[in-house]
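Below you will find the structure I want to go over with you.
Of the protein chains in this complex, one is absent; all others appear in place.
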Amino acid sequence: MIIHLKSSTSEAEAKVLAEQNKAVLFKDECFVLVTSSKVKEANAALQLAADKIVVTESDIQLAGKPYRADKRTIQVADWSIGGHTQHTVLITGPCSVESEEQIEASAQLCVETGVRVLRAGCYKPRTSPYTFQGLGLNGLLLLDKMRQRFGLRIITEIRDSSHADEVIEYADIVQVGAKAMYDQSVLRKCGKSGKPVLLKRGFGSTLQEFVQAAEFVLSGGNSQVMLCERGIRTFETKTRFTLDLCGAVWLKKHTNLPVIIDPSHAIGFAYGVADLSRASLALGVDGLLIETHPNPAEALSDAEQQLNFDEFRALKNSLSTLATALGRKLI
Amino acid sequence: MIIHLKSSTSEAEAKVLAEQNKAVLFKDECFVLVTSSKVKEANAALQLAADKIVVTESDIQLAGKPYRADKRTIQVADWSIGGHTQHTVLITGPCSVESEEQIEASAQLCVETGVRVLRAGCYKPRTSPYTFQGLGLNGLLLLDKMRQRFGLRIITEIRDSSHADEVIEYADIVQVGAKAMYDQSVLRKCGKSGKPVLLKRGFGSTLQEFVQAAEFVLSGGNSQVMLCERGIRTFETKTRFTLDLCGAVWLKKHTNLPVIIDPSHAIGFAYGVADLSRASLALGVDGLLIETHPNPAEALSDAEQQLNFDEFRALKNSLSTLATALGRKLI
Amino acid sequence: MIIHLKSSTSEAEAKVLAEQNKAVLFKDECFVLVTSSKVKEANAALQLAADKIVVTESDIQLAGKPYRADKRTIQVADWSIGGHTQHTVLITGPCSVESEEQIEASAQLCVETGVRVLRAGCYKPRTSPYTFQGLGLNGLLLLDKMRQRFGLRIITEIRDSSHADEVIEYADIVQVGAKAMYDQSVLRKCGKSGKPVLLKRGFGSTLQEFVQAAEFVLSGGNSQVMLCERGIRTFETKTRFTLDLCGAVWLKKHTNLPVIIDPSHAIGFAYGVADLSRASLALGVDGLLIETHPNPAEALSDAEQQLNFDEFRALKNSLSTLATALGRKLI
Partner (left out) sequence: MIIHLKSSTSEAEAKVLAEQNKAVLFKDECFVLVTSSKVKEANAALQLAADKIVVTESDIQLAGKPYRADKRTIQVADWSIGGHTQHTVLITGPCSVESEEQIEASAQLCVETGVRVLRAGCYKPRTSPYTFQGLGLNGLLLLDKMRQRFGLRIITEIRDSSHADEVIEYADIVQVGAKAMYDQSVLRKCGKSGKPVLLKRGFGSTLQEFVQAAEFVLSGGNSQVMLCERGIRTFETKTRFTLDLCGAVWLKKHTNLPVIIDPSHAIGFAYGVADLSRASLALGVDGLLIETHPNPAEALSDAEQQLNFDEFRALKNSLSTLATALGRKLI
């Protein structure tokens, strides 16, 4: 149950109510309490204190359409996605920051093709300790340089909570990786960060769990959350993962959060990225996360799935044509 | 290994070679032998008799790009899909033939919206013996009536081999259902049928097995096979199945068979069918199979996923716009 | 809803009631009607005609504990499993009948180790048309010879309905293969066969669908059905399938049918068969289906997963010890 407290409620009163009702408390335009969804009726004290009460079916509460029918707007610099914008944001860059030369080439590709957000990881969630683990803080500093030099926005990933504060400091959009989707410490830090958050779905996670992970951020007081579908693990092994566009449609239908698609990690092979990007755009998603590399064959991670720059230029052009036909605007 | 025998080879000689090499034999423009893909080198007798020899990596042989790079063309009446046509064929109709009134309404929707192929099942592969099982032969007769009255082409499904001959007789395009994908008796009958075959992927079947099922039809001498992705079974239960568009892209890349998408069975809910249809079209597929019903709420099977007629009309319009932008032609 | 009609009811009356209520009708000790489980209340005519009425939650009806709490007994020759027997039946033999020499060696292993049921396939559900497809009727004739020569019982598999009648004629226990689990034509023939049926779970099939497949047989009037778990398809590829012992426990808890385990197909590698057999026995299953071959390395199918004879002898001994400790009897 979600309870909007009257604007006259003091913080002290709100805290008492939160504790009495085992509710999470945060401040939006007013104080908001969220109890377990098992609570279906407000007691007298809550009814007295409340401006608005929403009973929810499951613990998809703040993210659900029944609470808020309109899609949330994510504000980044002077532009936004979601809400009524009909924007689809393109995000591109390499899997990992590898060197200044490499990330600068990627930044220049963004500038050339009109892409506003540069992506690259600095803390890589590799499954083996014996492979390249990312440049860490040095990577973040290189991304910061690119932001200043080219006026780009930066999205980069938190792998675990040991470096969450640094990533939150340097990123314009904080990415929570698929393998960290259940990490409450990371999610709670994002909830307090005030920065837009792109939350990736764990590849073994249900849609219910995925949206509930977003609830950790939303109930921390941060309403700037995007959901990113990036492929789930199934029995099929010819492709790296299985892009769940049925799931993306479900998210559009049942939640109020913008939906981003990452086709690169889903299929795991460059040959399929263009087709899947066009399909995702035609589905009406709010953003696309596409891996590119100046020289994919030599990439230190995810070599097979990154587009080279010419492939990306061609894809960008076809997406622009398609967006126009769909009444959407590619930004 | 695929061996094209010289045009001078007699049927008797071809049969001897087939037996000696444990090969499947069929007649296309010439006699063709297909051995296990484990055979990597032709013996002297085969080399002498052959015009062309293709060694294949796996038992995806006749369906594979290495054997035949060009997409196969499926000829139905005076139109075709696949090949170089850039056609995407729309197929619609109810899950099941329920009555003459119902199927006639569906046929009229086809005529009104320019759809050339009417679909409806007569032998339903229900998972319970206690639910509606289809009208059987009476259903086929009703479909035949619609064909004659409205000049439509008919696609309908074989559930198992007990009625395969009837379905092959009455259908213009024979559908092999997902639950019959491994049924060799059905597949072999299709291989001898001379009719276009739409083969649905089993929801628990790998892409490798799916294409190998097509090999049963192709190696029977029938080159008119289309592959239909209709959702696979995964851990996600918010949607009925998970549409595997990564798989569809893989099929486009690695096989020479046209690819059809069935978004209705994949998501299992009408609300998502339009989005998924547009996504599939943007992916460049050769056909779409969309369930519609004059009154979905009263359908005897698959009630939740069938579009009503107004929803289909709106979808058809948006698909036409999209097809133009994509350089494809909706037929 | 399951309705036992009064013993005074004539067949003609039963048929009328079946038609009026869209119910399946069969004869057990009395005439039995089964309607859809959505029917929750019997109308006046049914109430008048009935001796007993059971309302069921889902279309697991005849197979469910609420209808019949006691486990069914399967009678084969002069011995039985299920019921109150505490028997676990061992079944062994090769994947396929390959030659008289091979199947005779297998039959002799049965005799030597006290195994009563010999298994071997004659119609192989291979996923490729270019591999060994089984000996067909010749295989059945060889199995018949073994039965007569060694007094063994024979279990062999129906792949599809084109040869269902032959298999039913020659087998003592009819196996419905995993890929035929949805084949209504096969299931209905089994329902009329009067022979014990071992129904394998499709590797992509839910437990609900699996038990509903058994309902096709049971509602045909054949109460001799065993359920065989043989591994489901998951994301894990180090083993061929994933043996679902949680599912086996669920079947024991919720159905009245004996449960058989096939560890060989589940793991797909000989090294794991002994451990999984012991685990299954400790779970309290009614039977084990274990693949053995006189020379696994040269087997024409499933070479990697078949035990050689010494491995089977050792396994048999350890199972006997274990059975005693568990209070079960290995037969």
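Letters A, B and C name the chains as they come in the text, with residue numbers starting at 1 for each one.
By our rule, contacts are C-beta pairs under 8 Å (C-beta built on N, C-alpha and C of every residue); 3 or more make two chains touch, one makes a residue touch a chain.
Just so it is clear, the model here is predicted, and its values are computed rather than measured.
Only one residue in the set A:202, A:247 or A:294 touches the chain that does not appear here, and it is A:202. In the full complex, subunit A makes contact with the omitted chain through residues 23-24, 34-37, 59, 61, 125, 127-131, 133, 159-162, 179-180, 182-186, 202-205, 208-209, 212-213, 215-216, 219, 233. For subunit C, the residues in touch with the chain missing from this view are 204, 206-208, 231-232, 234-239, 241-247, 249-250, 252-253, 266-267, 271-272, 275-276, 278-284, 321-322, 324-326. In the full complex, subunit B makes contact with the omitted chain through residues 204, 233-235, 237.
The working rule: only the chains that are shown with their structure count from here on.
If the chains shown are joined wherever they touch, the resulting network links each chain directly to all the rest. The angle needed to superpose subunit A on subunit C by their Cα atoms is 180 degrees, rounded to the nearest 5.
Distance between chain centres (mean CA atoms), subunit B to subunit C: 32 Å.
A straight line joining the Cα centres of subunit A and subunit B is 37 Å long.
For subunit A, residues touching at least two other chains, in rising order: 234-235, 237.
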